[in-house]
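These notes are about the structure you will find just below.
In this view, the complex is presented without one of its protein chains, the others remaining in place.
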Amino acid sequence: MSSLNSAIPPGPLAEKWTRYKDSAPLINPANKRKFSVIVVGSGLAGGSAAATLSELGYQVKCFCYQDSPRRAHSIAAQGGINAAKNYQNDGDSVWRLFYDTIKGGDFRSREANVHRLAEVSSNIIDQCVAQGVPFAREYGGLLANRSFGGAQVSRTFYARGQTGQQLLIGCYQALEKEIARGGVTMYPRTEMMDLVKVDGHAKGIVVRDLKTGKIESHAADCVILATGGYGNVFYLSTNAMGCNVMAAFRAYKRGAYFANPCYTQIHPTCIPVSGDYQSKLTLMSESLRNDGRIWVPKSRDVAAKIRAGKMTASDVPDDQRDYYLERKYPSFGNLAPRDIASRSAKEACDDGRGVAKTGLGVYLDFRDAIDRLGKDTIEARYGNLFQMYNKISGEDPYTSPMKIYPAVHYTMGGLWVDYNLMSNLKGLHVLGEANFSDHGANRLGASALMQGLADGYFVIPATLPSYLVNETPGSVTTSNPAFREAEEAVNARIGQLMKNGASGTRTVDSFHRELGFLMWDKCGMGRTKEGLEEAISKIPAIREDFWANVKIPGSTSSLNMELEKAGRVADFIDFAEMTCHDALNREESCGGHFREEYQFTEEDEDVKSGFTNPGEAKRRDDEFSYVAAWGDNGPGKKPELHKENLEFEAVTPSVRSYK
Amino acid sequence: MNLTLKVWRQAHADDRGEIKTYEANDIPEEASFLEMLDIVNEQILEKGDDPIHFDHDCREGICGMCSLNINGVPHSKEKGITTCQVHMRKFRDGDTIWIEPFRAKAFPIVKDLVIDRTAFDRIVAAGGYVEVRTGSAVDANSVPISKPDADAAFDAAACIGCGACVAACKNASAMLFVGAKAAHLNLLPQGQPEKDKRVLGMVRQMDAEGFGNCTNQYECEAVCPKEISADVIAKLNRDYAKAAVKEAVGR
Partner (left out) sequence: MNSLGKSLCAFWNSSIGKKIVVAVTGILLVGFLLGHMAGNLLVFAGREAMNDYAYFLHHMLHGAGIWFARIGLLVAVVLHIVATVSLTLHNKASRQEKYEHEATVQASRSSRMMIVSGLIILAFIIFHILHFTVRVDSGLADLKDPLDASRHDTYGMVIAGFNVPWVVLFYVVAISLLCSHLSHGIASIFQTLGLRSAKTEKATKALSWGITILLWIGFLIIPLTVLLNIVNDKEAAGQAAIENSAVHNLTGYRPSLNQVPSAE
């Protein structure tokens, strides 16, 4: 066990970033041209980094597995993006955004990074508006804001229910502009298969051209991973079908540490699962909680009747309804943070009061909002979301309440990075959801877009020179033997996957489903020591079965989607094991990580005083106020834990109360 | 429900390709169209055959990756949705469903139902942006934009680049896509300085990619999953005419 150097600059919290920028090394324009940068991923973080670094003069190569950089899953973010603009004059400030984010993350994130994020948040909005992002506006022509979970101010900028799309398109356009100028070379339908390390530094990647199956090496002076999260380890999630952990996990296998993988966010407002054929879950924007009220019947009998179709929501009188978030958290009500809202829904359903056919669903009801504001206002605010719900479920949310249930949505964990966003592996930088840095144990709504763009537009351009100034540009080329070695390893792995060809006995999806359901069951919303140990004991069997029996028809030299999925699932299996180790190690409850052994009970002082409720997550700051960064110990071995102790200078970790 | 599928299979770009028939049995009504294909693919895999390849990613109607022509209509005949949002409850037991790729010379087939839409990227690279260096932006509220203008720009910006407009057009024209991007940026004050350059550049690239031209039939508008109006095409024509005149007289 070793401790990690987070490279946090000295000075008071609010001045760290400014001081850092004042003193960080610079590279003159003539020299920037000589440096090359590989960016893997073209979402908000990767796309904005690639575009901005190219503008600065670096030679950039950008890779994505989709057919176009515009398809990255950032596009699916609905709700909005936070910024401490205080345009609403409601008392917002950089400090408040910083504090809300730290508190929202249950005091498990790094103060300096979060403060920097809050500082650059305003610049992001300026940049996006200048690019033509059509944010919502007031009649006076100025930008509109709305409130979001975990905050008491309106600081969220939004573009109807398609904020992620509009931000990504802005970023994609900037990227295309640089592609046209020749600063960025784009490689769509290309998947990173391995990271190449030369003398301990990340100096390149091996990729597979998904159309031709060709394995190719790319060398550069540094590598940036912006490859998103790992929510698909649970099989069902709100992630896109292609989202995977392969790039990050390959880096882990090459020596990068993976931090806090057990911090997974379960989003409270998703459309419930309806059958075992289901391939993914659909999120309904958290913004719906601004006007929708969440409830289940007070009695189990009524819930049972609803499940059986003998009663409907409108048959339940108000005094028979349990608006449980409003009851438990009177000051935040339906806007309680995501982890809390999700767990409350699970509790209600575990109590037998769920209303979906499967028993796993609660109501999100707009009846009162429609009475108060009129149908037109509700339609203007949420029309497209209601329409989407209607298309999927076949039900009309204007007349009967939506049914929602939590689903895996975002992963706060990721590759460990220091203040420069550089991993413990020199030269490897990690941005956006792929790193662990800013959201602690739980991410607040409208913060993911903020972090992705902050990392790409403003942070990495300023911190990358710190690494590059000590490097000789172009010193490593693909003729270095490390590339041949990595290519051989990639080919060998593909050969291993394809050894059964069409004669294997099980499909890739069947393994993915098995793994996902195990993870959801044992490492999902509620985790126990026994459950996690069980998962850890079962995963090796899945792995063995997978490598022995997986069935992949087709060839390696053309488009072969089964092969693509197989490579990703193979890594998910190993990754799941590490995640369970992390969850087992963390003997506390915080944010998205809820260990059932560690919760408030009637005995606790904070419950007696009425500060919090029994059943709330109980942190153990004395023992677990650290980042758990896991290093690979070789196949089949428990990963090695490295700790970064979290120092809180500006805030005092407290019991997170939203009462 | 039980269905008969007529699916376009093509091993690679140079293969001739043909329609093959598959039986899709015991499909749950709640399943989405792509989940139905997943089930069929599992059955194909059981037999050890190569599954039907199709593009898909977010499966919630926003990434623009899914691209099937269902019974002759891109994203099916239901209005305002993408392929991944089509649900099986809209079909009846015993139906025959034709599934083909989006077809256009500018969208070559990669395999089966998977196509190459990078032509769209090159059109955007030819002018579909506002040239603003990161960090050089003024305060976001320094340029007020009237709500109707912002809303109109948004309506155009809703495009997901799926290519259904091209696939539906008898001429494989990309005018709705190009018009939407041009309208999004040309309607905003931020887009004004590069307006003429943008339109000339994007239209030239569109022609060079081998897309057809618009014969004003508005099939594109009818199938657009984001219901973008063909008004953006009228605006593109107008903006192009102005830009071409300005270019001709050297202004």
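Each chain carries a letter (A and B) given by its place in the written order, and its residues are counted from 1.
In the analysis below, a contact is a pair of C-beta atoms (placed from the backbone, for glycine too) under 8 Å apart; a residue touches a chain by one contact, two chains touch by 3 or more.
Not measured: the values here are computed from a predicted model.
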Chains in view that touch the one left out, judged over the entire complex: B
Touching the absent chain when the full complex is considered, from B:60, B:100, B:121 or B:196: B:100
Contacting the left-out chain in the complete assembly, out of B:4, B:43 or B:71: B:71
Among B:43, B:141 or B:217, residue touching the chain not depicted: B:217
Residues belonging to chain B that touch the chain removed from view: 6, 8, 19, 69, 71-73, 77, 98, 100, 103-106, 168-173, 203-204, 206-207, 210-219, 221-223, 229-231, 233-241, 244, 247-250
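Basically, only the chains that are shown with their structure count from here on.
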Whole-Å separation of chain centres (CA-atom averages), chain A against chain B: 27
Residue ranges of chain B in contact with chain A within the complex: 11-12, 28, 30-32, 34-35, 38-39, 42, 45-46, 48-51, 53, 55-65, 80-81, 85, 87, 89, 110-111, 114, 116-118, 120-121, 124-126, 128-141, 143-147, 150-151, 153-154, 157-158, 160-161, 184-185, 188, 190-191
Chain B contact footprint on chain A (complex, rising order): 48, 51-52, 55, 66-73, 75-76, 85, 87, 123, 125-132, 134-143, 159-160, 162, 164-166, 169, 172-174, 176-177, 179-180, 186, 188, 211, 238, 240-242, 274-275, 277-280, 282-283, 387-388, 391-392, 394, 457-458, 461, 502-503, 507, 509, 551, 553-554, 558-559, 561-562
